[in-house]
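One protein chain omitted, others in place.
== chain A ==
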């Protein structure tokens, strides 16, 4: 153990540094802010000596054994540090100025923090006021559009998580989530953290900084720092309440338009016609949607005393979605304390976060059913049953009633969206306990030792009740209870009854996981003349990923909610089942070291190395991976020749290179396909034809390891015009050098199933540009304008021959829309190119056409001119991932009034309107589709007729560009009125306007973020919502 030796050396160093002293005088003083308010908990430290104090409740400090000529330094979070020279005076009054400039801010970088001025890479910070401004459940959603190079795809469903892509999508099969670290503690996600408790979020975008988290950093690292107490005791109340509606509702055809459309469609295949007079008419979206509500109340108390900083908060977030009873609520309790012991040479930092959520999900498939279901179907029939798409095909009346010999059919196979929501009865409760204890010990004034233990315990409980009988009865209004009861009779005497005829089914699921981490590191920080040296070396262990679930299912339980219990049943026809599963957990052992040097704050040099060993890969040859990184910087404005520049106040060039990994990848397992039952490894032999089990070799197994991404970046930070204009520009190129792809074996090879291979590279490159202009015109008036813009180009390259070709983006009707191909973006759109509409049968006969083509259908381009339309004519059409995105912000403060407008936009991408495309026949259409349709030869050559095919084509692929004003806020602030330190009321419009050409509900189609699946395809997406919020903050 070389490392052990290394630490032994360090220990030596430590003890040799722990001696000395000389006697002189004692001084004391008071630290205040500009308003003469004392600052408790400020640190006062004599340069180069072990003399130290922390101000008490009234801002007082005392320093013993100081000499005249010593310099003491006063630091306090949020204020600019100040140095004071000891004179003959014994009493000092120090006034700290609030930190204004971005360059003095402290940036958390992982295992430590740095001044912004010393950073040589692309790190974006978002501070608490920007996070709380956009109310959201998850802080990541709140910062959408605020960080260049980070593409956050929002999802407005209650309780949902946004998709976060840091510098593009770099993996096909691996995990895509960024790595979240909260106050130094690695966590699964940040769903359990209230945005109100967050002090800052740092995005470690570039590999040269993210690299400190090694094998888990490839999707970017997001560091969350929660609030700590400072200053006098402060009581803070925040509350907001708002309402939500669908932002961009699509208008559907009405009843009589539907009849026209249906009849045209039906006529084409010689089917029946609907009559003009129909008994029912329904606007499904009207029936389905409601005005949602959102509210949040939070309370916190914080402050700093002589030996303790404290922060205690309670938050309660509550939301009802736009579907009835689609609720989500979350309560969080956070307690962060820091104990300063032994003259602040030893600090114990304790964090605790308890969060509990209650959720009642509703099926989002109801959105697509509302789109598809015919407006002639009622919500309820007069007999009280839910409406279904029954139609009397003989009379053409949409109803289930028919006379003798009349034929009752269905308009379409879709259900009643209102009943979907009505019958969904599901509750999910979770509790997350997360905490850690950190001990920091100043071994000498330049050497600090930190050790930390953190753990998370998560509990999940789900209760789902399905009223099978009511669903059965409501699926067809003609069904009777007697018929249902007959189904419950074991007619064939085989002792079993179909669970279709259970009265209900009830599922209870219990899940939990525990994860922990322990780490220790030494931090060295010393200045030798103009040479500044920082170094960190440490070690950590973690266990995570283990998860247990236990699920029980019963049929025929009591209907009434409070009596529902798996073991209390009304009948014993059906057996209860129990399932239990354990997930494999991962042990991770890591070593890390970082050294940073700068000369006179001009020339910067930095090197980092991380070594991770993961138990996921112990079957491979090597389960340890080493990730190096370097970066350099040059602060040009600290050079003599620019010292006096009036325009250019700050200019720093930086460049970096680093390697980062993604360990969240699937593992190949040698498979022998076998098992019982009717599968194609088994066969039948013998006179009585006995089932004999067999086996077959699956596909070849390639040993897989973590994905390794290499990235380099180059950029500059700038400040101009008295730093009114500040910003950053950067260029990056990151390459996943051994991306795992799923390979469809050659059709004529022996390999049977798809298998995984590390056989491709995924390259992301782009520019990031950030500019902020802020100006205080006078005491009453200030304003700021911010713009960020970033580009991203995604390419799959160097795929091993014949290993690409995996398809994806299934529309659920046998049509696929995406394909992984060398030279294209990951899972690029791949489909026929639509070119006009067939006008006549003659045209079809004389040109290449798909089978079943008919006049009014779309016509597809025969790309290879072989006279046949087949897969070879499919074409690549780019990606759902935007090639650029941008955010703009504008804020004004005038006296007590503040006003801000934030906007966000993306472009260069395509999204697929799957709702419009995937028709089986008999569905409703949008008003636009109705108005534009082909109605006969010569009517139009751009939109298909009512009779159309459901083949995926470029016709349904639309530009995904949008620009959305995502926040408009106006506030009014009052300060220092008797007890009240600060009070503000505000009105916020969230997502008031969106500008897009997309014809569906929202071009922001996150789904689960999986590029292979329906990401970028609108099928049953939750629409973007618009909110009106009224809120207030009060600080005492």
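Just so we're on the same page, contacts are C-beta pairs under 8 Å (C-beta built on N, C-alpha and C of every residue); 3 or more make two chains touch, one makes a residue touch a chain; residues count from 1.
The definition used in the following text is that contacts and distances are computed from a predicted model.
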Chain not present in the shown complex, as UniProt names it (candidates "VWFA domain-containing protein", "RagB/SusD family nutrient uptake outer membrane protein", "Carbohydrate ABC transporter permease" or "Potassium-transporting ATPase ATP-binding subunit"): "RagB/SusD family nutrient uptake outer membrane protein"
Contact residue for the chain not shown (choose from A:69, A:529 or A:851): A:851
Touch criterion as defined above, residue of A:689, A:846 or A:978 at the omitted chain: A:689
Which residue of A:750, A:897 or A:974 touches the chain not shown here: A:750
Contact residue for the chain not shown (choose from A:274, A:377 or A:539): A:539
Chain A residues touching the omitted chain (full complex): 1, 3-4, 7, 11, 14, 269, 342, 345-346, 439, 441, 443, 449, 451, 518-520, 539-541, 543, 582-589, 613-615, 618, 623-624, 672-674, 676-687, 689-697, 744, 746-752, 802, 805, 851-852, 868, 870-872
